[in-house]
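Only one protein chain is missing from this complex, and each of the others stays in its spot.
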Amino acid sequence: MDDGSDDGRGLQRLVTWRLPPGPHNAITDVPGVRVGHATVLDPARGVATGVSVVVPAGVEERAVPAASHVINGYGKSTGLVQLDELGTLESPIVFTSTFAVPAVQDALLRRRLASDADVGGRDGGRSVNLVVLECNDARFNDPREYRCGDGELALALGCASGGAVEQGTVGAGTGMTTFGLSGGFGTASREFGVGGSEYCLGVALVSNFGVWGDLTIGGQLIQTTEPVDRQDSGDDPPDGSVVIVVATNAPFDSASLGRVCGRAQNGLARTGCVTAHGSGELVVAFSTEQQSVREPHPELLNAAFRAVAECVEEAVLRGLVEARPVTGREGRSLPVLRDLPVSAEIFD
Amino acid sequence: MDDGSDDGRGLQRLVTWRLPPGPHNAITDVPGVRVGHATVLDPARGVATGVSVVVPAGVEERAVPAASHVINGYGKSTGLVQLDELGTLESPIVFTSTFAVPAVQDALLRRRLASDADVGGRDGGRSVNLVVLECNDARFNDPREYRCGDGELALALGCASGGAVEQGTVGAGTGMTTFGLSGGFGTASREFGVGGSEYCLGVALVSNFGVWGDLTIGGQLIQTTEPVDRQDSGDDPPDGSVVIVVATNAPFDSASLGRVCGRAQNGLARTGCVTAHGSGELVVAFSTEQQSVREPHPELLNAAFRAVAECVEEAVLRGLVEARPVTGREGRSLPVLRDLPVSAEIFD
Amino acid sequence: MDDGSDDGRGLQRLVTWRLPPGPHNAITDVPGVRVGHATVLDPARGVATGVSVVVPAGVEERAVPAASHVINGYGKSTGLVQLDELGTLESPIVFTSTFAVPAVQDALLRRRLASDADVGGRDGGRSVNLVVLECNDARFNDPREYRCGDGELALALGCASGGAVEQGTVGAGTGMTTFGLSGGFGTASREFGVGGSEYCLGVALVSNFGVWGDLTIGGQLIQTTEPVDRQDSGDDPPDGSVVIVVATNAPFDSASLGRVCGRAQNGLARTGCVTAHGSGELVVAFSTEQQSVREPHPELLNAAFRAVAECVEEAVLRGLVEARPVTGREGRSLPVLRDLPVSAEIFD
Partner (left out) sequence: MDDGSDDGRGLQRLVTWRLPPGPHNAITDVPGVRVGHATVLDPARGVATGVSVVVPAGVEERAVPAASHVINGYGKSTGLVQLDELGTLESPIVFTSTFAVPAVQDALLRRRLASDADVGGRDGGRSVNLVVLECNDARFNDPREYRCGDGELALALGCASGGAVEQGTVGAGTGMTTFGLSGGFGTASREFGVGGSEYCLGVALVSNFGVWGDLTIGGQLIQTTEPVDRQDSGDDPPDGSVVIVVATNAPFDSASLGRVCGRAQNGLARTGCVTAHGSGELVVAFSTEQQSVREPHPELLNAAFRAVAECVEEAVLRGLVEARPVTGREGRSLPVLRDLPVSAEIFD
């Protein structure tokens, strides 16, 4: 554990999951999916924020089947109206701070204008739908001091890769507060086979919700004899959120993907999430498989439903497990899960 | 426990809930809400079915604020389109078997035509929107042999009362299969106070979903050294369902009630529900308070969100705890939770 | 015109439509789609009601792609929740009076139980989702005196056929009031070709909305120097409705069909419809083609969007054009369009 490379084995002793994870237990286990981060930390200026990206291979050349689902709509993410109307995703998905959404989206647009002559082209060319998901990191990052933009987006896209994924207080997860602890970016994957075919489903998410005392691991409330200082623990976060991306290579069309999205809430619930009024909780799913099956076999759907719930639960917890102390705005710092006495079993 | 009058104390040792239950830990703790059952059991004919009702006081004279939410729409419940358009409930809510929906709805309509001259009246009078929720009990009850109708509806409405509520394999819960066990009708309530005001929220539901092996109590999978025979345990239910009614006296309008409905899924998830493809899972909520507040205080909403999740989780479990062996169609019978070795702690 | 066999040519002089109608200008122009009516008229008892059916070939053996859309949800139609979740239709579509919905649905269910052993079968067999659409004919038909059921459903299904379709005050259209006139059942079809393929889209609807003075034909308000008696004209219908079925053989999946449904409102709007508060206005669409295209060509979609709007507009008007005087409840009768002085041009 010292090297921060926990692969979830500690969690898997505490939580009974049924489906096996993929090789990296990450969304990158879905073939063609890459993840990248850009982290900005400058305690002196009160800056602790970042950008993360999930990039399906070739998405800018050919849209992929997609859907979204709003669990609680207190959020400012972009691109969902068109994504739902057409059932397609035509851009990388970007996670960032609420206050950086416009600047990051503008950066994403300018990159597309530069790379794709059809967009805004001379014959009144088509537009492009850009998906940017957000959580509010103002507790850690002063948006008047710093908001991400071109540079961070370029960095995250530039370093996006398959394989193992850095998690915790990294990228868009840097300034997050989850159950009163430093939280962040998490991922997980599951493999499932039905009728001789093998598929993978992966989740990447940024979590920024919950109050200290609600965190639940394997059905057990996480308590501690050395209580977290409530003032420090962010017990009244004004605008929590959790934004979730689901990728799969199962041959799901937009309708089936929308149904998969709806089961993400099952995973959140098992972490102790109350889906609070002020929490923007939403899900975007895509398939890397262009040849959709209109009516997938119920067993395939049910396996995917199980997979997405397990992945979401694990990804929230891994975001906490991997979090490292962050010092942000006005010197603020939150406890991290690994420093709590209760965590011995997880990190052993 | 011998008298079947478990009040959930066994469960409350196993599951950490935060909010206190009302006096009867039942939807009837919401003032003015009554519940009634009619149970039909005739093993010789393969008949095991029933009707249950939730009756808000005065609902036929004055509609109450209401909303619905579809978790998974593989179901045939009626009345939700208008309920959502107008944000009101204007009839008792009836639970019954999928195959009895039309006959029971027709019975409900004829009662209304008999009691209310305005409905279908001489000047082209108004219609009436009737809410009937259903689960498929064909595993236990042969719909070609028997389907409920006038008689059972009259009986359930006639005996509807406040106070303690019979649960388990009773009323519409009679022929239900939950996690491969005999399941059924469950209820629970929670009290919550915000800003000096005290409110109650209660849930009544019929559960008919899940396969043996998924049942989770307090985060722990329920296993047994004497495994349930899979053939008996209904491990592949073709059309599961769980239909949920939420009542509260908090001053919520339809919009807020819709948001409350959305959190019922959190409670289901904690019981091990995977929200399967073939499961009709939906929620109807109403408030007995006519004077709605357009923007309730976030703390009030969050308390209600917490309450509905706790109530749904507990009501599913209490439906299992209270279930008694039922012999239905072709002599079929399922295990009941109280007879499993694993259950000692619950029923102690 | 004397034989009541107007084929819409009068209307086509007044309204500029772009797409050509099919051979019968009826939903039956979509291959495999049949329509049947059962009309019940007994002035002495105040009975004027009926049932109409739209039957896609083989729908009970294999579900077809389908979608629904609620324009205004003040209605009691059944089956839409599951139809939307699964994107399929698995029963004939029945139109009838609001007050006959449960009895007619029960009749449809019993027919299915009798013909299909899987439904409610011995292994806990599957359920079946039944779509019944309704308008309130209580102005013309006393629901305490008569409500349709088994007999009318059997009659309508038994006589269902392709080819020319009887319209106006027939079947479920018998007791309808449209813009204060006797209204009813209407149908229309359009053919459209894109990229060398030819398709047909047809609409059948029952219209029961609007007040005298709003009827618009070809953009012109229909006025008369001999004004309709407002008391007779049904100028304050308490529960209007228009329920619309769209059929096509274009290879649309549920998502595309849902988008087609959304354009039905364009046709209603052009007849003068205000989509009133108390009007249940909804649309169900299905495709007879099982091999759906996930992303149809935009030209194909746009042609279908144009077609559905034209069909809906024409079907409402043809329901009025074909209406014959009906005497119903308490001797009530409404004017029919063909008897108004203004109608000379239409019926010439």
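Letters are used for the chains, namely A, B and C, taken in the order the chains are written, and counting of residues starts over at 1 for each.
Note that in this section a contact is a pair of C-beta atoms (placed from the backbone, for glycine too) under 8 Å apart; a residue touches a chain by one contact, two chains touch by 3 or more.
The structure presented is a predicted model; accordingly, all values stated were derived computationally and were not measured.
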Omitted-chain contact residue, chosen from C:Q12, C:N266 or C:S333: C:N266
Listed residues C:H37, C:K76, C:R190 or C:R306, member touching the removed chain: C:R306
Sole contact to the chain not displayed, among C:A114, C:V274 or C:V293: C:V274
Option touching the unshown chain, where A:G58, A:G73, A:G193 or A:P325 are the choices: A:G73
Chain not shown, touching residues in subunit B: 65, 85-88, 253-255, 259, 292, 294-295
Subunit C, residues in touch with the chain not shown (by the definition above): 16, 71-72, 216, 218-221, 259, 262-263, 265-270, 273-278, 298, 301-302, 305-306, 309
Footprint left on subunit A by the chain that the document does not show: 70, 72-82, 84-86, 98-99, 101-103, 105-106, 109, 113, 120-127, 129-130, 136, 138-140, 142-144, 177, 234, 237-239, 280, 282, 329-330
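One rule holds in what follows: only the chains that are shown with their structure count from here on.
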Rounded Å distance between subunit B and subunit C, as computed from the means of their C-alpha atoms: 35
In subunit C, residues with contacts to at least two other chains: 85-86
